[in-house]
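Following: one structure in structure tokens, then a few remarks.
Only a single protein chain was left out; the remaining protein chains are all shown in position.
Residue numbering begins at 1 within each chain, and the chains themselves are lettered A, B and C in the order written.
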Amino acid sequence: MNEKDEKKAPQTFSVRTDLAIEARELAQKDTTDTLEGVAVETDEQADYSLTHVHILSPEGSARMGKPMGHYITLESEKLKENDADCHEKLIGLLAEQIRSLAKPKREDCILVIGLGNWNITPDALGPKVISKILVTRHLSGTLPAEIEKAVRPVAAVSPGVMGITGIETGEIVKGIVDKLHPSLLIAIDALAARRSNRINAAIQMSDTGVAPGAGVGNRRMLLDEAHLGIPVIAIGVPTVVDAATLVNDTMDCILEEMIRQTEKGTAFYETLADLEQEEKYQMIAEILGPYTGNLFVTPKEVDAVVDRLANIIANSINIALHPGITLEDINKYAW
Amino acid sequence: MNEKDEKKAPQTFSVRTDLAIEARELAQKDTTDTLEGVAVETDEQADYSLTHVHILSPEGSARMGKPMGHYITLESEKLKENDADCHEKLIGLLAEQIRSLAKPKREDCILVIGLGNWNITPDALGPKVISKILVTRHLSGTLPAEIEKAVRPVAAVSPGVMGITGIETGEIVKGIVDKLHPSLLIAIDALAARRSNRINAAIQMSDTGVAPGAGVGNRRMLLDEAHLGIPVIAIGVPTVVDAATLVNDTMDCILEEMIRQTEKGTAFYETLADLEQEEKYQMIAEILGPYTGNLFVTPKEVDAVVDRLANIIANSINIALHPGITLEDINKYAW
Amino acid sequence: MNEKDEKKAPQTFSVRTDLAIEARELAQKDTTDTLEGVAVETDEQADYSLTHVHILSPEGSARMGKPMGHYITLESEKLKENDADCHEKLIGLLAEQIRSLAKPKREDCILVIGLGNWNITPDALGPKVISKILVTRHLSGTLPAEIEKAVRPVAAVSPGVMGITGIETGEIVKGIVDKLHPSLLIAIDALAARRSNRINAAIQMSDTGVAPGAGVGNRRMLLDEAHLGIPVIAIGVPTVVDAATLVNDTMDCILEEMIRQTEKGTAFYETLADLEQEEKYQMIAEILGPYTGNLFVTPKEVDAVVDRLANIIANSINIALHPGITLEDINKYAW
Partner (left out) sequence: MNEKDEKKAPQTFSVRTDLAIEARELAQKDTTDTLEGVAVETDEQADYSLTHVHILSPEGSARMGKPMGHYITLESEKLKENDADCHEKLIGLLAEQIRSLAKPKREDCILVIGLGNWNITPDALGPKVISKILVTRHLSGTLPAEIEKAVRPVAAVSPGVMGITGIETGEIVKGIVDKLHPSLLIAIDALAARRSNRINAAIQMSDTGVAPGAGVGNRRMLLDEAHLGIPVIAIGVPTVVDAATLVNDTMDCILEEMIRQTEKGTAFYETLADLEQEEKYQMIAEILGPYTGNLFVTPKEVDAVVDRLANIIANSINIALHPGITLEDINKYAW
């Protein structure tokens, strides 16, 4: 999609992505200049890459379509695989990043929230993480001194989705926050990627809160510091690609190929651009049928992979939050 | 157990029951007088019986070990069985009783809470009911006028248990109530009966709130009007008998039989009474081993029966709360 | 895809569909002639359509890429919806079709097999149907005469998939068939459609056995009369579209549009055709990334819809097989 289209796209079809690294790819497509108001650093390693995207100004935010703040994305094909040694390394790395975003003070109570619908496999990441969080808030004062020193007060809730509860998720979370007064919220959610090779192969952490409508579900809440009064760290994994986005990108891909092969300025060159703008959205609707906005693309082993990702994220959080807990302790505990 | 023992029992072992009708059996055991401060009416029918227990005074409450208020118990062997026609009748009856306790006004928003741990089958009744409640609060204002008239705003949440969340259930519920301001809370919970023939064969409704420590779990919250500021209707089903209660009752049963066969005033008659008081608790601990307080008795088909009971209770609530919804509508909806 | 491509397709990419009605659409695309060796009748009704495809000759079979035999497809948007009244009608219709294919004799024992992986939601249709089949084979001789008359001996097994058992599904089924000697096998399976508007909106029944590689899984067994020695009725629902098929069809769709707009014989017209043949497969691989063959498209409510479809199919089978059982009996039983 070129820049001109991008501006018109909202009228017809907009590419769906919850990842800052993909928003940046889209925003920067037609320019080799750096994107104003957006700073990016990438650390490439053999097994993984770690990208920091900083959205620094309102202009950057508008260009990216995402709130100002710090986005960290770990990408690794190993996340999908059964490789305990590599996962152990990634858990350590993630714990470090979570700690750098959260900067938790020693006695602070932290609330972890698992967003999403536990009945829809690729949306169940949040609730699955919650079931593996080492909760300790209720034990405060009852633990032996040695263990008391090793843990901080942590609570964890899966509030469900509006279709199940009849309540905006943001209202439930606000109610619990106002009652418990934690000093930080960590929200876990399943996301939608634009590119299918990122499905289950990336973990995004940010200090910007959770933007509405993420992942598979249709959630409208906005969980951020402005709404809740406490900092919010969001952690998410793209578990799906929106089917309409896939179809749209397929069209773009073939059109670009043709444009590449067509002489600029010819009548046909114009036809190609015109076709794209006038008829693309209608074609998507035709191809996907009545389900359109509701179809997603996911790998068949999504159940097993989401379980594994929930383990990785929960353990990263457990290690990041509890000062004296190691992965070895957790494996013993969680076995 | 005779009255003298009863008074001493708390030091050693106390019979565990969450049912008002069983509390009354225990309280009244040695007297043919009516129990002061407690009024009871029973309506016996072919397929079911319906018992109203009113605890009317602080004395009655102390004798019963339960808060003052109105307890309604439906007993029917049919609750355990696969008999749709009979269940339809019982759903109508329950809906009527719930309405009589709740006295809901037309536009009131009502919050339904499913207590208990979804990971422990006989404790999962509450969460299972929640998944079948017709929630409508989030649709307010978006429905066609005709449907808008048929439903009231209803929300439904399963807050989880403290071991999972690190938060007292009462705190979560209070947080949500303070945010949503419903006019009534309905709390569903699994209970413990004293008698195994009442397992899955009774439904108790009351206007007294939920007393701590019900059912399988170890929950300490108190969900009542004093704590939450709104009326609380509790609905529960005994899904287990505490194993220590079963062992204790077995001992009582055999001791009573022997006392019946022994001449009063003989040395052996005294031995029997002494044995009971001195050694019963120790015997229970010996028989049940290290698990003691943690073992329960439940029928093997508990999973299927709890599903069926959750359906009955959810549909009773759906019909009781929504003015224009019938069981036929629900079957169509829920199929 | 035009005919020329079709012939080359196996080298590069072949459209994936398990539906006879879609195989016929593909086979007939470029001709208005009737397809030789293939007879088709369609009965269009307000709520549904019923299509009979008869593959009558080896030529027809080769053109269709499917074994000779009788394929019946019920299509209805209502299958996805919560409409008990309409489902009741469709269950009656399906039961009739199953009976017409199965022609079961009064005392015959019939074995129902649920194919697919219960851990992968859109592949779990078969196992879910099995859990709702009214099995009676083990009760033979122990039932009251009146009930004995109403039922026939039915057994039901979910053999799992090879990745779970280490055994070809066909071997397990053959072992059970050789031991039980049923007179008919009914196999239930999740299928892949080509068109996303057919997802969860069609039920295909056939007397041809189950062809390999259906649905989400990679199963290689062939369950048919030649292999098992008894007739095999296959019943399936398309629950997914293969993502590569969706991408391929999207490309075709846009290329066709362009070819329509381009003058025949021009250089660019040739470019379009060349592009299609040379680069399409590579583009698919590029767009879908390393997951390619493994990604599927499915609606987010797939869990709930598959449960509903399993109910419809199981009840159709229950009514078709048991001479004296009605839907009313089943609702009572299964409630």
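The rule is short, and it goes like this: a residue touches a chain if its C-beta (ideal position, glycine included) is under 8 Å from a C-beta of that chain, and two chains touch if they have at least 3 such contacts.
What you are looking at is a predicted structure, and each value in this text was computed from that prediction instead of being measured.
Participant: Thinking of the whole complex, not just what is shown, which of C:26, C:40, C:68 or C:155 touches the missing chain?
Facilitator: C:155
Participant: For the chain left off this view, which of C:36, C:59, C:96 or C:178 is in contact with it?
Facilitator: Residue touching the chain left out of view: C:178.
Participant: Considering the complete complex, identify which of B:143, B:226 or B:258 is in touch with the unshown chain.
Facilitator: Once the missing chain is taken into account, the touching residue is B:258.
Participant: Even though one chain is hidden, which residues of subunit C still touch it in the full complex?
Facilitator: 130-131, 135-139, 153-160, 162-168, 171-172, 174-180
Participant: Using the document's contact rule, name the residues of subunit B that touch the chain not shown here.
Facilitator: Residue positions of subunit B that touch the missing chain: 77, 119-121, 123, 195-197, 199, 216-217, 243, 246-247, 249-251, 253-255, 257-258, 261-262, 268, 271-272, 275, 279, 283, 286-291, 294-304.
Throughout what follows, only the chains that are shown with their structure count from here on.
Participant: Kindly work out which chain lies most centrally, taking the average of its C-alpha atoms as its position.
Facilitator: A
Participant: Is the contact between subunit A and subunit C built from the same residue numbers on each copy (over half shared) or from different ones (under half shared)?
Facilitator: same
Participant: Based on the averaged CA atom positions, which chain is farthest from subunit A?
Facilitator: The chain lying farthest from subunit A is B.
Participant: So what's the Cα centroid distance for subunit A and subunit B, whole Å?
Facilitator: 42
Participant: With chain centres taken as the means of their Cα atoms, state the distance from subunit A to subunit C in Å.
Facilitator: The mean C-alpha positions of subunit A and subunit C differ by 35 Å.
Participant: Two-or-more-chain contact residues of subunit B, please, as numbers and ranges.
Facilitator: none
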